[in-house]
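Provided herewith is a single structure, encoded as structure tokens, for subsequent inquiry.
Only one protein chain is missing; all other protein chains are in place.
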């Protein structure tokens, strides 16, 4: 079970509203490579993960990503606080606003509501961990692109923190994959399930 | 942020595998009225919720639902442990198995991957709380239907616990709605935002 | 069966084209809380609704919402009549135009085609009526937001009419829910199906 | 606007429950080529249809399809009336039942909720009428397949009526397309918009 | 099987970047009536197509459309080469950029990822060929609309080539439909499967 601790993992304090930037950053809330998908992917994969070390790894990172989801929500919320109707319109935020006002809804920047089709739980430790490596790389690129699009230092400070965490997770999943390989078969150098490869 | 506590909110100990039942119960993991939608709905709505009591209510219940999601995942996992290929085929579990083996994936019983289109964050406290009342009623019916389809006492004991929690949440959201109404306007008896109703 | 009467429930006469506004209002045609979902939800729920009064209520409101869908289509059509290519481009209407020209297609303002995942038919009278209350509140907020974004009096006059109807429907569904409760069980104060609550 | 007339276009009186057959026929309610798509396609296309005869054709057929949607709903409802839990399970109807009980929900037989992605409004009379011809052919095949799968004479009598109506609609859209061509350009033998073809 | 020939069917050489135009043309890559859907529709339908001439027709056109998909990808890529961050932002290309940088992803201009729900394989030769006629008409309109929105001669030269190919395909599918009718039944003037029509 989960316990909520009433603080963010890293503080979010944004001085200036910027609905256009909010409309991009929302992709890390509900976009294809965002924190919702990350968290749900890892917390779901752990049920069928056979080794306790790897189950623990998925639980740890999945729980941390829940906190990142919260941080992204806080960024989006602060970037859209106290907007005038005119600011909503001029930023092109009106297509989001009409259906969600300034609520935080899990959607991609493209307007596509988050779908579990963008993640996988394969029930195979090698496939699942490789998917996780891929997920971290894709999340890293989304953060790269946010940094390219944003010149708000309050935002960028938080985004850099989150981006750095994805890099750490990528390394930890890499170690997890090596551990999985070692446990399965010392000679299975192509990371495959040996049962169909003889 | 969230902290993981290594125990379930209520114990799950299922003696006998039953993939057909797993294929139904998965709908409370990733179906239209399941625990993923519940948790994400409440944890998302809280950002724009104006009163601290209501923000706290959404955080509390949203966090508890994360724990329920975990319990449902545990049920599905235990119901599909150690299956033979023949058991998979005979239960009609093969259409799930081919893509996810016995991993726990957020899908409806119908095979539709979870979509954020099944939830809403409206950025309006009355609309959001009414959505929450509706969500709890729909989750309650899904639990009713699982109880109609299942005769496994190990499963039903847990399902009854989860169902009872939805009833409690429904009541708490009802109280939240009354509080919201009181705060907004003593005479706003139809629960409407007064700014467009004069 | 349905009979078409060749007039709108309330007249729509818009003098000036405004593709940007059309791109928002289309959400009441095919968006998550729009008139298509409303109509289809009520007309679908009535099959399993047990009491004739409630079946009639759903049929009445569902049929009226079909007429509202038509009114919204008329608004969108009139707002995009006779546009020059330049007007299409400058309003950012080009991403809609490329696939639909100025045809009226059931999509959300976000660009997401209408999906039945945004509605539910639960086959349980309490859950279905609570969903209906929620639907009316969410539709009301979308109309609020259109009024915030629009300063065209021809449009706003119609939107205010439609918004007022949602308020009436909300009240009628509230009465329907009380009736359902009375019929089910005088003492069932939490609006629950008594079969699993003893 | 629409007026509801309290009778079906053709009577539906089914003596025996058959949830398996219901689970197939639902595809004409909410499947890719069903009556919901048909109705919504025609009623949406009419806004941008330039000639009154064709606008009228779309309105007529679109309104009739609303009545067919109702008939399909009635079939599904009657085929699932009074089921025991055991009948639900044995027919494999349980994956539908868990989320909708015996309510009538707009889904395909495959379990995919109806999506507007399965229809198009192109804002071009030739393209729209060709889409309509295609829609009628596809609906006809679905009815063919239901007749192949069903041996219930009560059901088949209604399905044959509905199938025959699709054939009539196909002919009428064919006539509409010839009319459109005549109106546009006597020599435009390939049914194309002449503005880009010189 | 397919062999790749390292050249485009028709050369694509675009001098000036234009991300706004790229964001429209992408709809012919992954939009509802684009080249991906065309190719996959024809290449899928051929398996159940009963006559070798028609199977060959579908294979020919389906393979050519794969080449058109490649050409559209090349247009999108060239229109977004070497953009500055400022150009990305000013064109409103940022909502695409944040998730895909300048990679070519199969999405509609609306932001909806390509879905097979926008195509059909009915397993009936008349229905499938009518769907194909409809698909070619809809693709033709999308090209019409791109020509309306674009004033780049480098782009328009290629788009006109592709549009002309759709017209040819429409004619060829029309001939295919006549052939199918002849083979099925000389007197089946309404293009129907005779097995249910006596």
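Think of it as A, B, C, D and E in the order they're written, each chain with its own count starting at 1.
Here, contacts are C-beta pairs under 8 Å (C-beta built on N, C-alpha and C of every residue); 3 or more make two chains touch, one makes a residue touch a chain.
Nothing here was measured: the structure is a model prediction, and the numbers come from that model.
Visitor: Taking the entire complex into account, which one of E:28, E:102, E:134 or E:150 touches the absent chain?
Guide: E:102
Visitor: May I ask which residue of B:60, B:99 or B:152 touches the chain that does not appear here?
Guide: B:99
Visitor: With respect to the chain omitted from the figure, which of E:25, E:121 or E:139 is a touching residue?
Guide: Missing-chain contact among the listed residues: E:121.
Visitor: Determine which one of E:76, E:91, E:149 or E:162 touches the chain that has been left out.
Guide: E:76
Visitor: In the complete complex, the non-displayed chain touches which residues of subunit D?
Guide: 20, 23-24, 27, 31-33, 92, 108-112, 141-142, 145-146, 148-149
Visitor: Write the list of subunit E residues that the hidden chain touches.
Guide: 1-5, 7-9, 30, 36, 40, 43-45, 47-48, 59-60, 63, 66-67, 69-70, 73-74, 76-77, 99-107, 113-117, 119-124, 128
Visitor: Name, in rising order, the residues on subunit A that touch the hidden chain in the full complex.
Guide: With respect to the unshown chain, the touching residues of subunit A are 32-33, 112, 115, 117-118, 120, 122-124, 126-127, 130-131, 133-134, 137-138, 140-141, 143-144, 147, 160, 163, 167, 170-171, 190-193, 195-197.
Convention: only the chains that are shown with their structure count from here on.
Visitor: Can you work out the whole-Å distance between the CA centroids of subunit C and subunit D?
Guide: 21
Visitor: Suppose each chain is reduced to the average of its Cα coordinates; what separation in Å results between subunit A and subunit E?
Guide: Subunit A and subunit E have C-alpha centres separated by 33 Å.
Visitor: For subunit A, write out the residues touching at least two other chains, lowest number first.
Guide: In subunit A, residues 92, 99, 101, 107, 110-113 touch at least two other chains, as defined above.
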